[in-house]
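Shown here: the complex without one of its protein chains, the others still in place.
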Amino acid sequence: MIRNICRRLGESVIVLLGVALMIFVMLRIVPGNPVATMMGEHADLAVIERMTAELGLDQPVYIQFIRYITGALKGDFGTSYSLGKPVSFLMGTAFGNTLKLALFAALFAWALGIACGISAAARKNGLADHLFMGVSLMGVSMPIFMVAMLLQYVFAYHLHWLPISGINDWRGFLLPAVALGWNSAGSISRLVRSTLLDILQEDYIDTARGKGRTQAGVLIFHAFRNALLPVITMMALQFSSLLSGAVITETVFSINGIGRLAVQAIAGRDIPLLEGTALFTTLVVILGNLAADCLYDILDPRIRKEV
Amino acid sequence: MFQGKHSDSRIQKIPDAEQDIRLLSQLGEEQTLGKKLGRMAKENPLAVISAAVILVLILGAVFAPVLTPYSYTGMDLRNRLAAPSAAHLFGTDEGGRDILTRLLYGSRISLLTGVVPALLSLVLGTALGILSGFAGGKTDSLIMRLADIMLAIPSMLLAMVIMYTLGGGLGNVFLTLTLVNWAGVARIIRSETLKLKNTEYVEAARVIGVSKSRIMLRHILPNCVPTMIVLFTLNIPSSILTESSLSFLGLGVQAPDASWGLMINAGRQYLYTAPWLCFVPGIAIMVTVLAFNFLGDGLRDVLDPHQNRE
Amino acid sequence: MEHNILEIDHLHVVFPSSKGETSPVNDVSLRVPAGKTVGIVGESGCGKSMTARAVMGLIHAPGRITEGEIRLCGRDLRKLSEKEYCSLRGSEVSMIFQEPMTSLNPVMKAGHQVEEVLRLHTDIPESELKQRVIDIFRAVGITEPEKRYNCYPHELSGGLRQRVIIAMAMICRPRLMIADEPTTALDVTVQAQILRLMKDLVSDDTGLLVISHDLGVIAKLCDYVYVMYAGRIVEESDIFTLFDDPQHPYTKGLMDAVGSLRRDAEVLSTIPGVVPSLAHLPAGCSFCLRCENGSDRCEKELPGLIQTGPGHKVRCHLMKEAGQ
Partner (left out) sequence: MNRLLLEGKNLSRDFPAGHGRKLHAVTDISLRIYEGETLGLVGESGCGKSTLGRLLIRMLEPDSGKLYYRGNAVSGISEKDFHPYRRDLQMIFQDPYASLNPRMTVRDLIAEPLEAWHVCGSREETTKKVLRLMEAVGVPGEFLMRYPHQFSGGQRQRIGIARAIALDPALIVCDEPVSALDVSVQNQILNLLNELQKNRGMSYLFISHDLSVVHHIADRVAVMFLGKIMETGYVKDIYESPQHPYTRFLLNAVPVPDPHRREDTVELLKGEPPSPVDLPKGCVFHTRCPYATEQCRNEVPAMRPAGRTEAACHYPGVS
C-alpha cells in the first residue's frame, strides 16, 4: 500500500508539472505584450520595456518557466499586475474563504446526496425514488449561477432570512454553500443509487438475505459498505467541480475567494494572478484525489492486505 | 434410442429457453440498436418526452424568424423592462427587446455550443481513446498523461484560461469546450477498448488471423458505439452549462451573438426589478439540459453494457 | 412415523415479461421428509433454482409466486409477514449458494459474516460468539479456524469459502437446508471433499434439499429425487429406482447421455433439439417435441403425474398406456 501511495505521489507531481507547463505556455502565447496591455494605450514605450525586463518577460519562455517553477516551490507566484501585491499573499487570504465555502458545500452535498441516494435505492421505482431522482437530475441540470440567483432572490431579497452577499458570519455561507453543493448533491445521489442497485444484484446480497437480514439491514450493513468505494472516488472528483463552481458562486455572492480572484485576474489581464490561482486550485484538486485514493485503499480489504 | 439426431431440422426451430431465462433474470440480452431504443421508449416515457422537447427546441431555433413578429436586435426604449404580457409573453429586456424572440434566437447559439463541442470532443476523444487502448505502451501513456493533465484542472478554470488565451467568440467557445471535454471521452473509450480487447471474440478474431486495423474497425469501434451515443448525449448538456457559465462571466460568446448565458449576464443587474430577465433564459437552460440528461440517462439504461442489469 | 420438514404443493412462479408471462416453476409439489436428503435435478433453466428461491422467499422482482403452498414443519410460509420470514431465514431454513467466489461480502471478515447469523437469531452473549464461530469452522473442516476467522473472503480459496458458507447455513441448526448447486463452481478434488462433508449435514429431525444438474452429485447425496424439465416435475422416485429404472423419456435421455459418456460409446447419446422456450411451451407435454414417441395427444394434452410403482411417479402419457 505504501508503494501504491508513493507511485501515485510521483504521478501527481508529474501531472502538476504538466499542468503548470500547459497553463504557463498558454498564457504566454496570448498575442501582444502583457505589460503594454496592462499599462494601457498611453504608456511610455521605454517604461514598458523596463517593466518587461524587470518581470523577466524578455527571456526565452523555458527560462521564464524554470524561474516560475523555482519561485512557486518557494511559495512565490510573482506579483499581481493589477493589484500590485504578491500573488501568494492574495491567494492566502482568499483561499481560506474558498476552502470554507467548498467544505460547507461538500458537507451539504455529501449528506444530502447519500441520504437521497439510499432512500431512492431502498425502493426502486417507488415514490421516493422518482421524487429524489427528479430533484437530483434538476440539481445536475441547473447552472450554478441560476441556483445562486434564485436563492438570493427568494431567501435574501424576498424573505430577508439571510444576507444577500458577504460572509460575515455562518449565515452568510448558507446560501452560497447550498447553491454550490446542490449540483454535487445531485451527482452523488445518482451515483449512490445506481451503485447500490448494482450491488443489490450481487450474490452476497442474497446470502445476507438468506441469513435473515431485513431489506433495510441488507442495504445498510452490506450494500452501503460496498457502495462507499466508488462513492468516495466520486466525492473527490466532485471536489474538483466544487472548486469550478466556486468561481461562479463567489462572483454571485461577492465572496473574496480564489475563484473571484481568477475572474478579477481575467478582467485585469493579470497573468501572474490567473496563473497562480489556476495552479493553486489544481494543486488542491490533486491533493484531494490523492487523499481519496488513500482512503479507498484503506477501506478496500482487497487492496489493503496485499503488501 | 436418442442417438445422433442432432441434425434433425425440426429441432432447430424450437425457440430457445436459455434466452428466456436470461431475459427473466434481467440479464442484458444482446439486442439490436433499434430494439433497444424501442424498449427505452416503452419503459421510459420521460426519455421520449425529453426527445420531443429537444425536437421542439431545434424547430424553434430553426424557425425563429417565422415564429416571432419582433426583431431580435430592434430596440424599443418606451417598452423597457416590461413584465410578461400578451404582447411580450416573457416580457422585454433593458433595451425593450422581446425576450421570447431573444430566447429563440439565443437557442441557436446555445444548442450549437452544446452539440458542436460534444461532437468534436467525441470524435477526438474516441480516436485517441481507441488508439491509446489498442496500441498500449508509450502511445498509451503519452495520451493518458495528457488526459490526466486536462482532467486535473477544474474545468471552469481550464475553460477560463483557454478562453483568455483564445479570446471570446463563438468559434473559440467551440474549441475551448472541445479541449475541456475530450479527455473524459478518451478515458472512457480507452477503458472500453481495453475491455473489448480482452473479450473472447477479439481473441477469436486474432486466432483467425484478422489484421489489427480490421479488428479495431470491425470489432472494437462498433461495440463502442452505444457508449459513444451515451457520452455524446451527456456531453451536450455539460457543454451548454459550461458555456452559459462562461458567458455569465462575460468570457463566452460576444454580442451581438446572444446565448442564454449572455442574456442572464446582461439581466443580472435587474434581478430585483425585472427578475424575468434572468429567470426566463435560466429556465430555458434548465429545461434543455434536463431534456438532454433524461434522454442520455434513458439511452444509458438500455445501451450501456455495464448498466444493463437494471 | 416419519414427518415432512418441507411440503410444497402446486407451486407456481410467474415472471411477467414483454412477451407475456412465463412460468419457470409450474405446478411443482414436493416433500422433504425428516432425516432425508432430497434432490432436484435438471438442466439449466428448468426452474430448479427458482423452486429453491421460492422456499427462501428470495425470488427477485418482477417474479412472484402466484399459487401454491409452501409449508415448513407445518407452517405456511406464504402467509408470513416479511418480518416473520426474516426471523425464519437463517434460523429455520437456510441456503448454501452456488458461487462461493461471489456469495460472501468482500469487505467483511469471514468470521464476522458467520457471526452475523448468530447475532440476528440468538441471544448468545457477545463474549461467546467468536468461540461458537470457531467451533463451527472446525466442524466444517476449516483448518486453522482462528486464523480464518479474521480473513477476508478474497484471502480464502474457493473450497474454504464454500465451507464458510456451509458454516453460515448450519450454525443455527435450521430444520431445512437448501443447497443450490453447492459444488458446481469447485474443482473435482475439492468437490469430493465438500460432498463428503454434506453427507453428514442431515440429522434425524432436519432435511436437506439439494439442487444440481450433475447426476453424479445427486447419486452421491440424495435419498429421493425429483426430475424437473421446463418448469415441471416430470419424474420423482427414490434414488435407486430412478437410476435403475428411469421411466420418463427425458430422464432416460439424460441417463443415457451421461451413461454413454462413461461407457465411452463410439457415438454419444444425445437428446435431440433444445429445451423449448418457456414463453412458447406446447399445451401438452413440454418434452413432446424432443420425444421419439411423441404423439398428437402428447402435444395437446398435458399428462398428469402417474404412479408407476411405490413412490415412483412419472408425467407421461405413455405411462398410462403402460399401466392400463
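Chains: A, B and C, in written order; residue numbering restarts at 1 for each.
Definition applied: contacts are C-beta pairs under 8 Å (C-beta built on N, C-alpha and C of every residue); 3 or more make two chains touch, one makes a residue touch a chain.
Please read all numbers here as calculations on a predicted model, not as lab measurements.
Trainee: Looking at C:58, C:73 or C:268, which makes contact with the chain not pictured?
Mentor: C:268
Trainee: Return the single residue from C:190, C:234 or C:316 that touches the missing chain.
Mentor: C:190
Trainee: Extract the touching residues of chain C with respect to the undisplayed chain.
Mentor: 43-44, 143, 157-160, 187-193, 195-196, 199, 213-220, 222, 239-240, 243, 253-255, 257-262, 264, 267-271, 274-275
Trainee: On chain B, where is the contact patch with the chain that was removed from view?
Mentor: 4, 6-7, 9, 12, 16, 18-19, 29-32, 199-201, 203-211, 214, 218-219, 222-223
Quick note on the criterion: only the chains that are shown with their structure count from here on.
Trainee: Can you give the whole-Å distance between the Cα centres of chain A and chain C?
Mentor: Chain centres of chain A and chain C, defined by C-alpha means, are spaced 53 Å apart.
Trainee: In whole angstrom, how far does the Cα centroid of chain A sit from the Cα centroid of chain B?
Mentor: For chain A versus chain B, the centre distance works out to 23 Å.
Trainee: From the C-alpha centre of chain B to that of chain C, how far is it in Å?
Mentor: It comes to 48 Å between the two C-alpha centres.
Trainee: Quick check: what residues of chain A touch more than one other chain, meaning two or more?
Mentor: none
Trainee: Provide the list of chain B residues touching at least two other chains, using ranges where the numbers run on.
Mentor: Residues of chain B never touch two or more of the other chains.
Trainee: Please give the residue numbers of chain A that touch chain C in the complex, ascending.
Mentor: Going through chain A, the ones touching chain C are 202-204, 206-215, 221-222, 225-226, 299-302, 305.
Trainee: Enumerate the contact residues on chain B facing chain A in the complex.
Mentor: On the chain B side, the touching residues are 145-146, 148-149, 152-158, 160-162, 164-165, 237, 241, 244-245, 248-249, 251, 261, 264, 268, 271-272, 275, 278-279, 282, 285-286, 289-290, 293-294, 297, 307, 309-310.
Trainee: If we count contacts the way the header does, which residues on chain A are in touch with chain B in the complex?
Mentor: 11, 14-16, 18-19, 22-23, 26-27, 29-30, 137-138, 140-146, 149-150, 152-153, 157, 194, 197-198, 201, 240-241, 243-245, 247-248, 251, 259, 262-263, 266, 274, 277-278, 281-282, 285-286, 289
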